[in-house]
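Of the protein chains in this complex, one is absent; all others appear in place.
Our next item is subunit A:
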Amino acid sequence: MMLEHVLVLSAYLFSIGIYGLITSRNMVRALMCLELILNSVNINFVTFSDIFDNRQLRGDIFSIFVIAIAAAEAAIGPAIISSIYRNRKSTRINQSNLLNK
């Protein structure tokens, strides 16, 4: 009973994250939605690990790796954004028009 509820919660968070990542004009907001996506996956892993893998907790361990990688991406993302800001003085994501076709 509880399993489906948690899976639905993480599916909602995943969808909100994807929607925000695709449609936000501010690049920092896009990064926040990326974190939301990765954390929804973490909820999934932890729940499955609790229900199916009580002894070895493989899902929990994978979650910790995902948290570490998310932190690394959260370091690279703003670095790229600050590089764009230095070149363009703005962080609107719909101003990217140098590369088209």
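Going forward, a contact is a pair of C-beta atoms (placed from the backbone, for glycine too) under 8 Å apart; a residue touches a chain by one contact, two chains touch by 3 or more; residues count from 1.
Note that in this section contacts and distances are computed from a predicted model.
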Per UniProt record, name of the chain withheld from view ["Cytochrome b5-like heme/steroid binding domain-containing protein", "Radial spoke head 14 homolog", "Sorting nexin-2" or "NADH dehydrogenase subunit 2"]: "NADH dehydrogenase subunit 2"
Missing-partner contacts on subunit A, residue numbers: 7, 14, 17-18, 21-22, 27, 30, 34, 37-38, 40-41, 44-45, 47-49, 52-53, 58-59, 61-62, 65-66, 69, 72-73, 76-77, 79-81, 83-84, 86-88, 93, 96, 98-99, 101
